[in-house]
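Right, one structure below, let's go through it.
Note that one protein chain of the assembly has been removed; the remaining protein chains are unaltered in position.
Then we have chain A:
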Amino acid sequence: MKNNKVWEILRPYVMIGPAMIGIFLFVIYPMIYLLYLSFFKYNLLNSAMSKYIGFSNYIQIFSREDFYKSLLNTVIYTGGVVTLTMLISLLIAVWLSKRTRMNYIVQAGIFTPHIISIVSVSLVWLWMMEPNLGFLNYVLESLGLPPSQWLQSSKTALFSIIIVSVWHGIGYYVLILVAALQGISPNIYEAAALDNTSKFRVFHRITLPLISPQMFFILIIMTIGSFKVFDTVRIMTGGGPNNATNTLVYYIYGFRTTNIGYAAATGVVLMAIIGILTIIYFWLLSRKVHYQ
């Protein structure tokens, strides 16, 4: 009897135990360790020589110009990628939302970049963006337009990376939006037609509100993802030229051997920024998102 009662109480904890161990080992422990490291001047060769320095790392972050530069780059990159992807994928999704064979083919084509490794994508675009022999300048010239320096000028490098990221990700978001658009009952559009609704008003007052949950999801997922951009920068520019494409994660990567404590502190700051941004989104937009 008594044993039974103990088991009754323990059972739920035993059941979630395996999952909790996983979460603790792979999520909570690394996060706490990151936070812990950020308070040290860490010595890689001899960890016993590591020194607790309090908030010095954080003070250093907020007083260094290169941090602000990479933060600014990241914000511009995120803004560019999120805006362009949302706009373009919405346009394409509206275009593809009719269920025809042609649309299925086009949709598969647009989705394909998403299944290619970002490393391959970056390399291919790296060649295409080569200023002298690259395909993109060849196209520009044959159209009679002035060629661009693409990745080799600090003016255009960040935008070039934005293009690659948008191209790579768009198929996935088109897929989500097409599904959302096809989920809207045709009766609603018929009712709107009988209500003498103009095309613009149908889109603005009916279509957009009905896909707002998916748009909101994309906004948040993409903001978080874009803030952590790394692979394209690593492969295509290495943060250059002249730090023009140095983003936060790449910035952290730069200190991976020289100053672990500082890198950890920057990581914590990045986490905080993403967290705050997400909260702001919810706070600003949750009233405009219609869940059914």
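Note that contacts are C-beta pairs under 8 Å (C-beta built on N, C-alpha and C of every residue); 3 or more make two chains touch, one makes a residue touch a chain; residues count from 1.
Everything that follows uses one rule, which is that contacts and distances are computed from a predicted model.
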### Summary
Per UniProt, and picking from "Diguanylate cyclase (GGDEF) domain-containing protein", "Succinate dehydrogenase cytochrome b-556 subunit", "Serine/threonine protein kinase" or "ABC transporter ATP-binding protein", the hidden chain is "ABC transporter ATP-binding protein"
### Query
Which one touches the absent chain: A:I16, A:A108, A:L123 or A:I188?
A:I188
## Note on the structure
Of the candidates A:V124, A:I206 or A:L277, the residue in contact with the absent chain is A:I206
#### Entry: Touching residues (missing chain, whole complex) on chain A
185, 187-188, 190-198, 201, 205-206, 209-210, 212, 290, 292
